[in-house]
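All protein chains but one are shown in place.
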Amino acid sequence: MMPEWVEAAVVLENGFIREWKAAGKKVVGYTCSYLPDEVFHAAGILPFRLRGYGTEECSIGDTYFGPFICSLPKCMLQLAGEGRLRFLDGAIITPGCDSMRRLDECWRKAGDDHEGIVPGFFFHFGVPHKFSDYTVHWFIDEIRRLIAAVEAHFGVAVTDEGLRESIRIYNRGRALLQQFDRFRTAPNPPITGAEALAVILAGTAMARDAYNSCLEAFLDKLTDHRTETQTDRIRLMLVGSANDDVELVRVIEGNRALVVADNLCFSARFHLDPVAEDGNLVEALARHYLQKNECPRMYGQYRQRLDLLRAKIRSARVDGVVLQNIRFCDLHGAENGLFERALEAEGTPCLRLEREYGPLVEKGRLKIRVDAFLERIAQKHGAAA
Amino acid sequence: MIVAGCDVGSLTSKAVVMRDGRIIGRAVIKSKAKPWESAESVMQMALAPAGLGLNDVCYCVGTGYGRDKIPFVHETVSEIGCHGKGARWLVPSVRTVIDIGGQDCKAMRLDKDGNIEKFIANDKCASGTGRFLEVMAKALGVGLGELGDLSARAKHPVTLANACTVWAQADVIRHLHDGVPVEDIVAGINNAMAARTATLVRNIGAEPDVCMTGGVAKNGGVLASLERLLSLRLKRIRREDPQITGAIGAALFAAEHANGGHR
Partner (left out) sequence: MRQATREYHFDWMLWSAFDTAAKLSRGSEKEYRTTLKYIPYFRGIVEAMLQSGEPGKRFVELCAKYFGNFVTARERGRKTAMTTFCFSPTILYALDVAPVCLELLSAIMALTYRRGTGEFLDYCNEVGFTETSCSSQRGALGGFLAGLGSEIDMIVTDTPGVCDTNANAFSFAAAYLQKPFFQLDFPPVLVDPQTDTYHREDYKALIRFLEEHTGKTLDVDRLRQVLMEIEVQDALMAELEDLSRLVPNPLPVSFGLLTYAGRFLFGGMPECTRLLESMVEQGRANAEKGISGLKSGVEKIRVFFCYIDHYAQDLRLWQLLDERGIGYAGNILSRHWASTAPYVRILDKADAAYTVDTTSLDAMLDSVAALNSRMPMVKQIRGPYDAPNMWLDDTLALAKLYSADCIVYNGTPGCRNTWGMVKLLARDTEKAGFPTHIMNTDAFDERVQSWEATRERFEEFLTVRRLLP
C-alpha cells in the first residue's frame, strides 16, 4: 500500500535528492524544526531535515562529543564523518538544545580531521526560548540575517513574492498533513503509526512541491482504501524526544497497538497551523515558528503542552500515552515526568521509556515494557466492560 | 490438569509445573546462549521429578526476555505481569512488588484484584541489577549467596559509587587493598543496590504490603537496607524460592487461560 516515494523516510540520499542535485540545485541540512523551511524554498534550495538515521556505530560521534550526551547529534556527526552527508551544500545548526548546538563545533573540528565533511555554508542560527514581542523581533532579525547569508553565499535572491509563494506551498502541505492526521485518528485507521511516520518523514527529505502532489495522491488512495478492522487495537499516543526511526514505532505497535497520535518534532509538531500569507512575511514566519512549536525548549510552557496532549487524547480517543526520551535528553525526560503525573491522575495510563537514538538494538528491553503496558490497558478495558 | 510456566531470562531460566493449583515441579538453571535450549532444559528438569514429560502439559505460558523464542508455549505474557501474578499468589496481601533480576530492576503496584496498576523499570545500567552484585561478589572473591550474611556483620559500611558498576568495582578493589573488612564492603555494596532500587520504588509509590521477587530477594542485606530506606517492612517470600516468582505467575496464567479465560 505504501507508495514508492516513502523510501525517502529510510534512505538518506534518496531518489529525489539525487535528481535535485543532478539538476545542479542545492541542498541545505538543518537540525531543528525551528528553522523556517520556507526561506530555503524561496531561495530555490531544498531544506533537508538532518537525521542520524542509518548509523551502525558511533566511533566518530563519540570521538568529538563527550560521553554524557544525547545520541542524536552524535549519530548526525557519525554520518557526516563517514562522508554520507556530502550531498549537503550547507548546514544550519540551531540551539534546539545544548547537545544539538554543540554539533556546530564538533562537526567543524571533525572537519579538521576528516576532509571535506563540513558543507560550504555552515551557519549557527539562534532561536529564543520564549515567545513575546521582543523575542519575536530578535528572531525576525535572526531570520533576516540568515536570508542575507544565504543570498550572499548561494548568489540567490529571496524576494517577497518568492517567500509568499513558498509559504503558500508549505501551508498547502500543512493542510494535507492535517487531513492525513484525521485518517490516523479515525476509529478504524487505514494506516499504522509506523506507516504514518514514514509518510511524514518523507516530507522532510524531499522538495515540498513534489511532496504535496505525492501526499495528495496518497490521501485520495487512503479514502478508498479498505483495511481489516483495527478497532480492537490499543490506541497510543507517542510523546517525547525526536524520533525518525519507523522501526521504533513498529516495535511499540507490535500487533496489538496503533500509534494514532503523537507530539514529536519529526511528526505532528512539524505541521501545525498555517503561516500568515500576507503582511510582513518574515514576521509571519517568526511568529509561526516560535509560537507553534510545542517543544520543552520553550521553558515555562508546560501547562500549554499538557493541554495540547489532553486535547489530542480526547480527539484521537487515545487509550494510553508512551512518554519516551533519549537518554540524556533532560528537556523531554523531565517534562515526561510531569506529564505522567498529571495524565495518570486523570486516568490515562502512561509508560515512560528511556532509549538510545541510533541502531535499534534494544528491542527486547522495549518490548518487555510495552507489552506490560498494553496488558495493563487491556486489563483496564476488561474491567470496565 | 497440568500447566506450566517458563521464564527465560538473560542470566537464569526458570520453570514451574502446577496441578490443581499446587506446584509439583520447579527448576532454575543458568541460561544458555539459545533461549529455546534453556527453555527445554529447564522444563525437563522441572517435569522429571514428577515423572512427567512435555506432552503431559496441557497449557504453557512463556515469559522473560526469551519468551518469544520458546517453541512449546501456547502464549506469552510479559514478565511484569507474571511477577505480579506470582507475587500475589505467594504473598496474598502484597500490593507492591520489587523484582531485581539479572539485568534489570522493576517495581510494580497491584490493585486489589492483583492487576498491574503501575510499573516502572530501570534503564540503561547494570547498577541496581543482579549483575551489579555478581560483579562485586567476584571482585571480593565471595559467593553471591554469602552477601546477605556478610553484610549483617558489618560495623562501618563503606559508601560506594552507585551510578556506575565499573567505578564501583574499582572502589571495591581499592577498599580491599586498604584492608577494609569484607563485611563493610559488602554492606556498602548492598546499600548502593538498595539505594538505586529505593528511588525506583518511590517513583511509583510503595503501598504495603511490599515484597521482593527475583534472585536478589535472597540477599538479606539488600532487603534490610531497602527496608531502612523505605521505612517499611518487606514481606519475605518463604513458600518458594523468590527467583521462580515469574514462572509461578506464568503457570497461574496458564491455568486461567487453559480454562477458557484466554485473551
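By written order: A and B. Residues from 1 in each chain.
Here is the rule we go by: a contact is a pair of C-beta atoms (placed from the backbone, for glycine too) under 8 Å apart; a residue touches a chain by one contact, two chains touch by 3 or more.
Computed from a predicted model, the values in this text were never measured in an experiment.
K.L.:
So there's a chain missing from this view; which of the remaining chains does it actually touch?
P.N.:
Its contacts among the visible chains are A, B.
K.L.:
Kindly state which of the options A:243, A:267, A:336 or A:379 is in contact with the chain not pictured.
P.N.:
A:336
K.L.:
Touching the absent chain in the whole complex: find that residue among A:86, A:130 or A:317.
P.N.:
Answer from the full complex: A:130 touches the omitted chain.
K.L.:
Among A:29, A:47 or A:95, which residue is in touch with the absent chain?
P.N.:
A:95
K.L.:
For the chain left out of this view, which of A:25, A:109 or A:256 touches it?
P.N.:
A:109
K.L.:
Given the full complex, what residues of chain B touch the hidden partner chain?
P.N.:
Output for chain B: 159-164, 167, 170-171, 174, 192, 195, 198-199, 202-203, 228-229, 231.
K.L.:
What residues on chain A make contact with the chain left out of this view?
P.N.:
Interface residues of chain A facing the absent chain: 63-70, 73, 95, 97-99, 101-102, 104-106, 108-109, 124, 126, 128-130, 132-135, 137-138, 141-142, 296-297, 299-300, 302-303, 325, 327-331, 333-338, 340-341.
Operating definition for what follows: only the chains that are shown with their structure count from here on.
K.L.:
Would you mind writing out the residues of chain A in touch with chain B in their complex?
P.N.:
327, 344, 352, 354, 356, 364-365, 368-369, 371-373, 375-376, 378-380, 383
K.L.:
Can you list the chain B residues touching chain A in their complex?
P.N.:
65, 77-81, 104, 113, 115-121, 123-124, 263
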